[in-house]
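Notes to accompany the following structure.
One protein chain is absent from this view; the other protein chains keep their places.
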Amino acid sequence: MSDRRVGLWLIGAFGGVGTTTAVGLAALAKKLSPPVGMVTALGDFEGVDFDTADTFIVGGHDIRQTTFAQAGRELLERSNVFSHALLAGVGPTLEAWSKNVRPGVLYRANAAISTMADRPDVRESSSPRMAIEQIQSDVRAFQSQHNLSQVVVINVASTEPPFELTAEHQTLAKLRNALAENPAALPMSSLYAYAAIDAGYAYVNLTPSRGATMPAMEELARAKGVPTAGQDAKTGETLVKSVLAPLFAKRNLRVLSWVGHNILGNRDGQVLSDPQNKASKVKSKDALLAELLGYKPQSLVSIEYVESLDDWKTAWDHVHFEGFLGTKMTLQFTWQGCDSILAAPLVIDLARLALRAHRRGEGGNLPALACFFKSPVGVDEHDFSRQFEMLEAYLATDQQR
Amino acid sequence: MSDRRVGLWLIGAFGGVGTTTAVGLAALAKKLSPPVGMVTALGDFEGVDFDTADTFIVGGHDIRQTTFAQAGRELLERSNVFSHALLAGVGPTLEAWSKNVRPGVLYRANAAISTMADRPDVRESSSPRMAIEQIQSDVRAFQSQHNLSQVVVINVASTEPPFELTAEHQTLAKLRNALAENPAALPMSSLYAYAAIDAGYAYVNLTPSRGATMPAMEELARAKGVPTAGQDAKTGETLVKSVLAPLFAKRNLRVLSWVGHNILGNRDGQVLSDPQNKASKVKSKDALLAELLGYKPQSLVSIEYVESLDDWKTAWDHVHFEGFLGTKMTLQFTWQGCDSILAAPLVIDLARLALRAHRRGEGGNLPALACFFKSPVGVDEHDFSRQFEMLEAYLATDQQR
Amino acid sequence: MSDRRVGLWLIGAFGGVGTTTAVGLAALAKKLSPPVGMVTALGDFEGVDFDTADTFIVGGHDIRQTTFAQAGRELLERSNVFSHALLAGVGPTLEAWSKNVRPGVLYRANAAISTMADRPDVRESSSPRMAIEQIQSDVRAFQSQHNLSQVVVINVASTEPPFELTAEHQTLAKLRNALAENPAALPMSSLYAYAAIDAGYAYVNLTPSRGATMPAMEELARAKGVPTAGQDAKTGETLVKSVLAPLFAKRNLRVLSWVGHNILGNRDGQVLSDPQNKASKVKSKDALLAELLGYKPQSLVSIEYVESLDDWKTAWDHVHFEGFLGTKMTLQFTWQGCDSILAAPLVIDLARLALRAHRRGEGGNLPALACFFKSPVGVDEHDFSRQFEMLEAYLATDQQR
Partner (left out) sequence: MSDRRVGLWLIGAFGGVGTTTAVGLAALAKKLSPPVGMVTALGDFEGVDFDTADTFIVGGHDIRQTTFAQAGRELLERSNVFSHALLAGVGPTLEAWSKNVRPGVLYRANAAISTMADRPDVRESSSPRMAIEQIQSDVRAFQSQHNLSQVVVINVASTEPPFELTAEHQTLAKLRNALAENPAALPMSSLYAYAAIDAGYAYVNLTPSRGATMPAMEELARAKGVPTAGQDAKTGETLVKSVLAPLFAKRNLRVLSWVGHNILGNRDGQVLSDPQNKASKVKSKDALLAELLGYKPQSLVSIEYVESLDDWKTAWDHVHFEGFLGTKMTLQFTWQGCDSILAAPLVIDLARLALRAHRRGEGGNLPALACFFKSPVGVDEHDFSRQFEMLEAYLATDQQR
């Protein structure tokens, strides 16, 4: 087992989440930092057959011309995360992994994305099929070069505009047909997802983009015996919502209105300042209240780009609720969290969970991972504590051995 | 069943919680207000054999010279709760119930309590036994006068100073002996509890005072087949803590410090401005963090009396936590809740639960009611969602029928 | 002097601000409430020749079918302001004043306004001139009926969409011409302002609507010897901004971003949910930062309608600033204020100030009243403390006598 190596392929590798994941994996492997923030490192899950940090090799796609070390330094300077000493300690590993990052593949990209692409060797595909093949070729080369037992592909790229499903996406046969005939059959995130699953790699979607979330892709994943998970990592305001809303429900306190105002200043924020891209995110953040409460209070969720905040997403939530005898009361909270720092350990968690599931032959969507996501695929339960119990039950088998 | 009547005996009847409970029960009986804020009214618990609001008759003890109607008007004016119309609608019921409130029994009361006692017929007992007998005589007269099938006694009086247990409180025999010989054998709240249980009435303690929480009293309750529950109703800041702390634990985020600053202005607040009385409350609010997190972060809880707030308890909590790679982040919340309005529906819930348990022959402490309390007797679980599951399991038997 | 009577004519009389003004003036006249919140009642201004509350008679225009008493009860029930006793005490006065409220005059009203008009006798004018004459005829009848020495007309109606000035509005001659020829020469708020000033009544605009703010109307006011003041009362978030922004400026702390998120649920909020009407308000709230700081930080101001809040406007402001050696710091504030309650005493202040100015022969805009407004006409100073010094200097003459 000591020679075993696994690969983590990051779509959007040099973004804040991707960079922090690489820095973090390298730091964990060298024991420079404890696994704080990682769910799979909880005492509850000791004994589960997870890959250790030192078995991971990182690679990926990105459209920007940089390295993990450079992107890490920029994060340090802009957002005051990491330390000079930590970055120095993982420098050689980051240098090696940066070489595994291939130019991103673009196809019909919108303006918000295109303007970010400053890597001269970015490849514009002329058809969906061509994009899929380029992606697959890159991941396969990575696996072969590093002699990796398994690879998991994780989408940590910027959010796309919403993409509505049609009849084309209902079966694998129809989707394959569409890919040949309809140039707009799939958005970019789904082309990457298709490429990964079709080539036999586990796939996880940390973003609100469409990715693998459609019946046709589920059919493909089951056929290939490849696990998938998604979507939209639950890292901050929504995470807090997912424990507070059940509180109101269980105490029979009637939520009258729930207003959430989010401000952030990283690249993700810039992309979200495009109203189309923002729509995906707001939808994902707003949906769970009705399911958690059993009725639909007035709710408003807004996201605004505030440059000075960099990676520090700040959210103010105002919950107005009615108690006994018609009395209105208020709970407000302010969340000040660093998005990349919150998401990166979940990327590592999901990589470990997906690789383990793949080894166990679990093909298709993994509903037991719902606690990681704002919009867990195929799961209606949004109560975080119940979702966590689903994870505990799912992982209990290993521990019993 | 239509002739069945049950009694709710409130110790501290004319306080904010007692008054709101009386107003609320009367309003529910007349369908003037929906049961918002009542856990036992949740759809989940439909079919459970609970007493309906219109079967309740309210009585109690108080040391103040007032009526439910008068105390209700004062709450309306000071704290802007209820409405003029609601109070008018329940006026006759409140007038009848006010007659059931007997002068409080005092024994070795401290200054904070004594100065509140403005009812001329308040009775100073000369021994623990005499106090117990006066209390029992009052409740028995109430039961007999109204021909009540059952009575539940609930402590909603102001908080006492902490009372430490000794060897005297470990068995019923020792306690009985102590009551005869040691004038300071029990604090006032425990004399009331003893009186209730010994006379065969279910007993619930909504306050942080000692009440029935001791082995000797548990032995008495089991011997008498009387259910008990306590202690310290979880209504605001601590309730929010009990869902947020598990969130940090389950995400492996390390809480570095948790500061809670509470301000309130009602009579409870005045009593708490006595440092001795405050100690009970702070202890109760601070204890659960270590149990929820599995380690002890620095924590500070303060409670201050701010007259202008009246019954509106406002709490600011500042949670400083560490995420991945040593990054420190912050969650703050502000809770603005009306204490009486939050506690009163729980009084009704606990009355219904205790009466039902009594009918079912459940003697002694009811651990399944842990979700109602800051310091649930005999229960180490402080995670609100797990506590709620305990309640669901406990009540499931009725519903299956 | 005891027989002297003055009139306060409110455009939008039955709105929250108008109703609270009427309730307040009646309560002040009967000494039922102290003049808390009134600037002209400050000890600093003792001895200034202001009209006392008991000399005022209230009248106005409104498009809604109600009375001051009815609107007051609704405010009490929805927003928990006033008390039953206070409303009862001023009942007869409100009944008398409600008879002075004439049906509103509409001309080319937009949908947000038209749907609010439920008074059957609302008058749709067929030309600007006709609207002006109807308005003037109503105010003159009010003056004559009550034998009023002076009348001041104050706009407290809902916010209109922004109205841009053109060459037509630069001189009185051009404006008179335009009124005859261009059906869209003036928005409704300006037709009311024109009517008031042209008829010789002092005019104050508490709203962000256009009103009298244009050179032609200033020319008219000077010609008629009529004082005017405006615009957009500074009651909450912006008021706080106007003392905090100078603080950052004077300490040389660099504001990086200033985000303000406002939520409110009254009729004003409903009108603002029309994006066109909202634009006026946001513009007015956002403009002053650059003037106060001397540079333009990133700023975002949003206003959303949240029904459950009724008249309680809640604002969260997040100020991100840079200190010494590039360190970023944060100030957040949450304002929970009742709009009508904050604005009504300013209406009374402005009525007293305008009536006094009229008596002193001050025609045209009154820049010394800048401290009352978000967009003080003709004044670039937005620092509240400096604006207040302007008021002190302006009123010092009376006090010296």
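Side notes on the structure shown:
Read from first to last, the chains carry the letters A, B and C; within each, the first residue is number 1.
Just so we're on the same page, a residue touches a chain if its C-beta (ideal position, glycine included) is under 8 Å from a C-beta of that chain, and two chains touch if they have at least 3 such contacts.
Quantities reported herein were computed from a predicted structural model and do not represent experimental measurements.
Considering the complete complex, the chain that is not shown touches A, B, C. From the options C:V81, C:L94 or C:L288, the residue with contact to the chain not on display is C:V81.
Shown as candidates are A:S33, A:N252, A:T334 or A:N365; the residue that touches the absent chain is A:T334. Of the candidate positions B:A29, B:L106 or B:V259, contact with the unshown chain belongs to B:V259.
Think of the hidden chain as still there; on chain B it touches residues 256-257, 259, 261, 263, 298, 300, 302, 304, 306-309, 314, 316, 318, 320, 328, 330, 332, 334, 336. Considering the complete assembly, chain C touches the hidden chain via residues 20, 23-24, 27, 33, 35-39, 41-43, 81-83, 86, 239-240, 243-244, 246-247, 250-254, 294, 322-327, 329-338, 341-342, 344-345, 371, 383-386, 388.
Although one chain is not displayed, its contacts with chain A can still be listed: residues 77, 80, 83-84, 334.
The rule is simple: only the chains that are shown with their structure count from here on.
Chain centres here are Cα averages; for chain B and chain C they lie 49 Å apart. Rounded to whole angstrom, the centroid-to-centroid distance between chain A and chain B, based on C-alpha atoms, equals 45 Å. Shared contact sites, meaning residues of chain B that touch two or more other chains, fall at 83, 334.
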